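One protein chain is absent from this view; the other protein chains keep their places.
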Amino acid sequence: MSLTGIKAGASPRGFLSSPQDAGGLRSWIFSTDHKRIGLLYLACILTLFAAGVALGLIMRLKLITPGNDLLAPQTYNAVFTVHGVIMIFLVVIPSIPASFGNILLPLHIGAEDVSFPRLNLFSWWLYLTGAVVALVSIFTGSGAPDTGWTFYVPFSERTTTNVSVAVMAVFILGFSSILTGLNFITTIHQLRAPGMTWRRLSLFVWSLYATAWVQVLATPILGITVLLVFAERVLNLGLFDPGRGGDPLLYQHLFWIYSHPAVYIMILPAMGVISDIIPVFARKRIFGYNMIAFSSLTIASVGSLVWAHHMFTSGMSDLAVLVFSFLTFIVAVPSAIKIFNWLSTLYKGSIIVEPPLLFTLGFIWMFSVGGLTGLIQGAAGADIHVHDTYFIVAHFHYVIFGGTGLGMFAAMHFWFPKIFGRMYNRRTAAAAFWIILLGMNVLYFPMFILGLMGMPRRYYDYPAQFAQGQLISTVGSWILAMGLALMFYNLYAGVRRGAAAGPNPWGAATLEWTLPSPPPSGNFAEIPEVEKGPYDFAPDPRHD
Amino acid sequence: MNGQAVNVVQSVDRTFYFIFGTSAVILFLIALATIYFVIRYNHKRHPVPADFDHNTLAEIIWTAVPTLLVLAMFYYGWQSFRALRGIPEDAMEVKVVGRMWSWSFEYADGRTGPILVVPLGKPVKLAITSKDVIHGFYVPAFRVKIDAVPGMTTYAWLQADRPGDYEIYCTVYCGLEHAKMLSRVHAVSPEEFESWLAQGQGRDGKALLEKHDCLGCHALDGSKLVGPSLKDLPGRQATLVETDGRERQVAIDEAYLKAAIVGDKGGRVKGFEPSMPSYRGQIPPEELQAMVDFLLGRQPGKPLDGAKLAEEQGCLGCHSTDGSILVGPSFKGLFGEKTTVIDQGREVEVLVDADFVKEVLANPGKRPAKGFDPVMPTYPDLTPEQKEALVGYLMSLGHEKHSH
Amino acid sequence: MAELDKRHAPHILSDRLLATVWATLVCLTAITIAVARIDLGFYNILAALSIATTKALLVIFFFMHMKYEHALLKWLLFLACVVLAIFIGLTFFDVAFRLQVRS
Partner (left out) sequence: MIEAHKDYAGAKLGMWLFLFTEVVLFGGLFLLYSAYLHRYHLDFHHAARNLDTFLGGANTIILITSSFFMAMSITALQLGRRGRCLGLLALTVLMALGFLANKAIEWWAKFEHGIFPGSEHLRALPQGEEIFYSLYFAMTGLHGIHVLLGVGILSFVMILVRRGRVRQEDFVILENSGLYWHLVDLIWIFLFPLFYLIT
C-alpha cells in the first residue's frame, strides 16, 4: 500500500498524537482507543517486568555462594514470592494478549475497535488496581507475602505475612483478564470486516481466540480459589484446613485447574506471534494453516484437562496420576505439530534475517528445550525425582521466558515500526538478541543439572555440592540483564530518534500493514473489503 | 521375593534416559533444520520462494510419529511410577512426621529420632504425614519424593543397598526455614541396625528435646535459629510481644516453659516470628517435666545446686561466704541465728529461717538488716524450687558454723 | 461478518407463556421437596439434581430466551457446562480413588 492510503490531514503520528484540546496523560488513561490501551498495558507490563527482573537478579546474587547472607531468610522467601506474583500475574499472563492483542486484534480483522471499548479501558484500570494492590501487599502490614506464587494451603492460611491482600490483588487481576478475554471473543465473532472469513484470520488472531476462551472459562476458578483463601484467613471459614476436615489437595486441584491452563494463556499468543512472523521473513505462505489454527484450539482445550500433573507427588490417587500423565502426553502432540509447521514454512522460503526473525528462531529453540524437558515431567516416574527441584525452575523459565518472553520480544521488534512509525537500530537489536540468548542458557541450563542432582527449589541456602551450578547460573543472570538492557535501550532510542519506517517495512500481508504507521485513531478510513488471506504476499514481494 | 525387587532407581533412570535421549535427538534436529534453512534458503541464495502450503503425507507422519513416541514415554513413565509405588509386603514400616522445620522418624518400637536409620538390603515403607503445613519428603539418591500432608498419610518406600548417608530434603515450601529442613538416610548393616534399635530411646531431657523436634529451631549452644536458643535459661527473662504490640518481661521458669511448649505463653518472643507450633496434648507429662528440668539446669531427681544458683543470681557479689562484710551480711553462719532488722523504722530481732529468707528474696526492702544500706534488689523470677535451693544453701553455710 | 447478527427481530414472549413456565417451576419446586421426604438413598440426590436441571433448563430456554437464540450461543453454553463438568469429573479421579482419606 502506498502513501496515498493515508487519510488527508491525518497526523503523521497517528493515534500517538492527541487532539489539541485533550492532550497529556488524561488522553491516555481515559482513552478507549484499543491501541492506546494496548500501549498502556505494554508500558505497565515492561515496567513490572523490569521490577521482576531486578528481584530475580537479587535472588541470583544471594545464591551465588552457599551460606551467603546477602538476604535474610525471610527476605529471600518474600523476594521469590513477589518475583513469582509479579512475573506470573502482572507480566506474563497479560503480556502478549493485553498489549499486542489489544493493539492488533481490531487491525487484523479490519475493525475500528474491540466490541466493548469502555469495558476494555475498565479492564486496564482493573489491571492497574490489581498491580497497586499487589504493591500494597508488599509494603504494608506484617511483611510481604512469603508463600510462593502458588499460595498453597495450609501454609498460606497460617503465615502472618500479608497474604490476604496479595490474594485480593490476584482476584482483581483475574477479573481484568476475564473481561479482556470476553471482549476478544465477542470482537472476533462480531466485528470481522466483510470478507474476513474464519480461514482468513491471521494465526495470531486464532491464538488470541483460543487464549480468550481459556481466560473466560478457567480464570473464574482461580477467582473463587483465592477468595476462599481470603475467607479462611479473614472470615475463619474452614474449607481447606485439615484440622477442620478440609482437604488441602482440593486447593491444589482448584489452583491448577486455572494455573495450568494459564500456561497456555501465556504461550499460545506467543505461538501466534511466531506463526505470523515466520511467513513474512520466509516470504512464503504459512505451512499448514489449518493445522496451526486447529492445534491452538486443541492445546487450549486439552491443555485445560492436564492440571493435576503438578500434583504427582502430592499424595493424590495413583489412578489420577495415570489419567493426568496420559492427558499430558497427548497435549504434547499439537505443540510438536506447530514446530514442524514452522520449520516447513522456512523450508524453501526466501529467508531474510531481521531481528524479529532472530527472536522467532530463539523462541523455537528455547521453547523446544522447555517443551521437551516437559516430557520428562509428564512421565509419572521421572517426574517424581525432578518435581519441585531446580529442574522445574529451569523448565518453566525456558518455556515462559524463552518462549513467551522471546515471543513478546519478537512481537516488539516486528510491530515496533507499525506502532511508532520509526525503526530501531537493527544491528544493535541482533546483538542484544544473541546476548540475551546466551544469558538465558547460562542462567537456566545449569538449573537442569542442579535439579537432577536433587537441589530443591525455593531454598534460600543450599549444601555445598550445588555451589558450582549456582555460581554459573548467577553469572548467566548478569549476561541476560546486559542483553535486556541493550535491547530496551535500543528500542527506546528507536522511539526517540529512529528513522521513519513507512507503512510496511517488512512487506507483510496482514491488514495492519495497509495503514500508515502509526495507524490513525479510527484505524481504517472505511472498513476494508478483505479478498485474500493473511499470508498471501504480493508476487514481487521484496520491498527493497 | 515377590516380584517387587525391581530396582526402582534403575527403572526411573531408564525412563529418564529414554525421554532425554529422544528429546536430545529431536532438539538437535530442530535446531539443525532452522539453521540449515536460514542459510540454505537465504534470500540471496534463494530469491524466489517455493509456493506450497501443505503436504498431507508429511503432516500425517509428523502427527503420528510424535503420538507414538509420547505414548511410549507415557508407558515407561507409568511403569517406573508403579515401581516407586509398589511397596513390598515385607517392608519394615517407619513413620515419618514432618513439621516446621524438621523431620522425625518413628520405628515400630516407638523409638524416634531426627534421622532415618535403615538396614541395608531391606525395603523400608515410609508412612508420612505432617503436623502443620505441607512438606515434601525427598531423597534424591533413591528417586523418592512424596508430600507430607497434614490430616493424611502418604506412603513411599526405599531400599538401601550400599552403606552411607543420603540427603533428605523438604521440597514443598513450608515457611521460614524451608531450606534448612534437612535430614539424612543413614544406611547401616542389618546387625548394626539391630543393635542401634536395641539401645532404645534415650530418656534424658536432651534426648527428649531431640525426639520432639525442638532442636531444629532452638539451638543448645546459644546461636539464634528460628527460635531463641535454649542455652542458660535459668534465671533469664524473656521479652514477650503481645498480639496488640505491647511488650512485657517474663521470667523463664517452669510455668513459662510449660506454657510456651503448649503455645500458651501469651505473645511472641521479641525478635522472633510467632511460628512455634503448639505441642498441646502431644507430649506426655513426665517427658515434658524431664525436658523442662533439663532446660532449667536441674538434674532429674536431684535438687538444684543452691551454691551454683547463688553464684548465677549474683548473690555472692554482695554476700560473702567467709564471714567478711561486703555490701550485705555474710552468709556464713547467718542461717538459724537471730539477727537485727529494721521493721517500719523500729529495730526488731528475727530468726533467720526459711520463711524469712523467702520473704527477703521476694521483698528485701520490707525488713532490711540493721547496719546495711537497703539496696538489695528483688528476685521475683525465682521459682519456688530455686528459692528452696537457696534456703538449703544458706542452711548449709549456717550449719557449718554451728558445727564448729 | 457479525455472524450472530441475523437480525430476526427480537422475539417477544407472551405473558401467558411466561406464566406457564412460572407455574411449572413452582410445581417442580413442590415436587422436589416432596421427593426429598421419601428416603431413596443415593437416588435422592439424583432426583433432586434432575429436577433442578429441568428447572434450570426452563429458566434458560424461556426466561433467558435461549430457545430463540442463534445455534452458536446454544453451543457455547453447552461448551461452558461441559467444561465445568469435566473439571469436576476429572477431580474425582483423585477424590474418589485416594487410597485412604484420613490418618
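Just so it is clear, A, B and C label the chains in written order, and each chain counts residues from 1 on its own.
Rule of thumb we're sticking to: a contact is a pair of C-beta atoms (placed from the backbone, for glycine too) under 8 Å apart; a residue touches a chain by one contact, two chains touch by 3 or more.
The structure displayed is predicted, hence computed values, not measured ones.
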Displayed chains contacted by the hidden chain, counting the whole assembly: A, C
From A:A78, A:V153, A:L217 or A:L452, residue that would touch the chain that is not displayed: A:L217
Residue of A:P117, A:P355 or A:P519 in touch with the missing chain, whole complex considered: A:P117
Contacting the left-out chain in the complete assembly, out of A:G246, A:G349 or A:G498: A:G246
Given A:S17, A:T75, A:T129 or A:Q190, the one touching the chain that is not displayed: A:Q190
On chain C, residues whose C-beta touches the chain left out of the figure: 2, 4-6, 10, 12-15, 18-19, 21-22, 25-26, 29, 32-33, 36, 44-45, 48-49, 51-52, 55-56, 59-60, 62-65, 69-70, 73, 76-77, 80-81, 83-84, 87-88, 91-92, 95-96, 101
Chain A residues that touch the omitted chain in the full complex: 32-33, 112-113, 115-117, 119, 178, 181-183, 185-186, 189-191, 216-221, 223-225, 227-228, 231, 235-239, 244-247, 250, 253-254, 257, 522
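Quick note on the criterion: only the chains that are shown with their structure count from here on.
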Chain ID, smallest distance between chain and overall C-alpha centroids: A
Label of the chain whose CA centroid is most distant from the centroid of chain B: C
Rounded Å distance between chain B and chain C, as computed from the means of their C-alpha atoms: 53
Separation of mean Cα positions, chain C and chain A [Å, integer]: 36
Multi-chain contact sites of chain B, meaning residues that touch two or more partners: 151-152
Of all residues in chain C, the ones touching two or more other chains: 99
Residues on chain C engaged by chain A in the complex (per definition of touch): 1-5, 72, 80, 83, 86-87, 90-91, 93-99
Contacting residues of chain A [partner chain C, same complex]: 189-197, 217, 221, 249-250, 253, 257, 304-305, 308, 311, 315-320, 323-324
Chain B contact footprint on chain A (complex, rising order): 73-74, 77, 146-148, 152, 154-155, 158-160, 242-243, 246-249, 282-291, 312-315, 318, 321-322, 325-326, 329-330, 332-333, 336-337, 339-340, 343-344, 346-353, 361, 364-365, 368-369, 372-373, 375-376, 378-385, 387-389, 453-454, 456-463, 535, 542
